[in-house]
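Complex shown without one protein chain; remaining protein chains in place.
Chain IDs A and B follow the sequence of writing; residue 1 opens each chain.
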Amino acid sequence: MRLKKNIAISETGFIFNPSTGDSFTLNPIGIEILSFIENEKKYEEISDAILEKYDVDTITFEKNYYDFIQMLKNNHLLENE
Amino acid sequence: MEKLRYESPIINKVNAGMPDKFGMNVNTKPISYIDGVSVKDLLKDYGSPLFVLSEKTITETYNNSKRAFTSRYPKIQFAWSYKTNYLNAVCSLFHQLGSWAEVVSGFEYEKAIKNGIEGKHIIFNGPDKSKEDLIKASKNGSLIHIDHFDELYMLIEIADSIDETPKVAIRVNMDTGIFPQWDRFGFNYENGEAWNAINRIMISKKLNLVGLHCHIGTYMMSPSPYSVATKKLIDLALEIDHKYKHKIKYLDLGGGFASKNTLKGAYLPGTDTCPTFDDYADAITNVIINSQISPENLPTLILETGRALIDDAGYILGTVLANKRLASGRRATIIDIGVNMLFTSFWYEHEIFPAQQCSTQTEDTTIYGPLCMNIDVIRQAIQFPILQKGDNVVIKRIGAYNMTQWMQFITLRPKIILIDTESKAHIIRKNETNSVFENLEITPKYLKK
Partner (left out) sequence: MVKPKYTIAVTGLNNTDNPGPGVPVIRGLRESDTFDVRIIGLAYENLEPGIYMPNTADKIYQIPYPSAGGEAFIKKIEYIHSCEKLDCIIPNFDAELYTFMKNEKKLAQMGIKTFLPSIKQFEERHKANLPSFGKKYNINVPKSIAVTNISDLSNINDKFDFPVLVKGKFYDAYIVYNLEQLQYNFNKIASKWGVPVIIQEYIQGTEVNVVALGDGKGNTIGAVPMRKQYITDKGKAWGGITLDDEKMLEITRNLIKKTRWRGGMELEMIKTEDNKYFMIEINPRIPAWVYLANGAGQNLPEALVNLAMGINVEPYKTYKTGIMFIRYSYDLIGNISQFEKLNINGEL
């Protein structure tokens, strides 16, 4: 799973997709996860890092994570694989 | 190292647009306590969903409305509109506070008597009063508000046969400048029907015309129609005095004051736009005081306020069952509160709050109830923080009509709790069980296995 190449993410959590002209905002944890994805981390690595840092259980995070990924797909921010 | 508070990751599309109705995050503060009692504890102890009523809020609201009227007019009497919420605990509380009872059926009439209210303090409204109801009410000296000519003639007959003089008023409907006009109840003012009914009553000599009644509508967003209504009732009272030298003892202006809920389709929230009790009181009492009625004959002003006295005191607590994405990618949250118990969600945009700390970020969400029906929508579109399965929610201002108009559909109705002024919780209605319904049903033998 990869983020589309030309997508610009600013540290404020603002995303601009120049190929569609859409822009988005992220919450802080969304920024964190997106930067993991940008660095091509696998789900297991991301999950470990988040569970280590935040007060959350595996199942809740897994559900939220895949929901988030679905939203990235819906918004055409991921490369089709 | 202590872990950081988690919130789920959110991505929101920025909609470029022009000023319009929706948008802009509203920071939803959680409601974790009701009158000092923890929402989580209530749900743990009594199950989810759960209706909660606040005695403190009921008392404060009642006192506030009473103050608004008594500070402007010497003779005020509230009559609790049973249909709004006829739980015995609630009615008893209103009676303790000084309210009479306003009922619209034999069922409600019985309830009022059981709640210990004297017959002469029961106002009997509505188009459906049986002969038995009318006989009982006449003998008890209740105030019978006549709705149509068929009832008027029946009552004259009854009066004759039981040798009583029932105390009556007529319900009057009228043009108060609001649209649509509620003209299906009572006798019309403008076309002379009301005056006609009055003449029948006065000439029959069988009934004692003690009052005049109207109920011009519900959730009245402006106080001025009440001024018009008061004026028209007074005109009738003056004409009666003029023609029959008979003084009307009370004017009953009905209910209809708006609660602070927001109507569907309203642009501004109800908390900003709804008139206060003072506004309504001003509109009504000024007209009476400035009328031709002499000070020693001022009629008692009766108010059958329902919604505005109880809505704020009611809460329904519930639990998130699931989150899902609709085909469009839109977020949907399913809770265990459905339209079967929150009837008012058909016309209100109910305010809904998380019961625990949650993310400050919100997402445009649809909130569904648990029923397998497409109409089971609690909020079509609300900027809502992301809750997880098992998280709790609180819906505010639901005290009016829900606990009477609810439906037993698919599932059983939950408990109702009253929190007293010392923050103690009392069950005032038990949850239904399967046996409650099984007891009512009879399966013919040949269908039994």
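Methods note: a contact is a pair of C-beta atoms (placed from the backbone, for glycine too) under 8 Å apart; a residue touches a chain by one contact, two chains touch by 3 or more.
Computed from a predicted model, the values in this text were never measured in an experiment.
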item: Partner chains on view for the chain not depicted; value: A, B
item: Option from B:266, B:298, B:332 or B:371 whose C-beta touches the chain left out; value: B:266
item: Full-complex contact with the absent chain, from B:177, B:192, B:329 or B:390; value: B:177
item: Touching the absent chain when the full complex is considered, from A:25, A:60 or A:75; value: A:25
item: Contact partner of the left-out chain, one of A:14, A:36 or A:54; value: A:14
item: Touch residues of chain B, complete complex, unshown partner; value: 14, 16-24, 26-27, 177, 179-180, 222, 265-269, 271-273
item: Chain not shown, touching residues in chain A; value: 10, 12-14, 16, 23, 25
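As a working rule, only the chains that are shown with their structure count from here on.
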item: Residues of chain B touching chain A in the complex; value: 3-14, 323, 325, 329, 359, 361, 386, 388
item: Touching residues (chain side chain A, partner chain B) in the complex; value: 15, 22-27, 29-30, 32-33, 50, 53-56, 60-61, 63-65, 67-68, 70-72, 74-75, 77
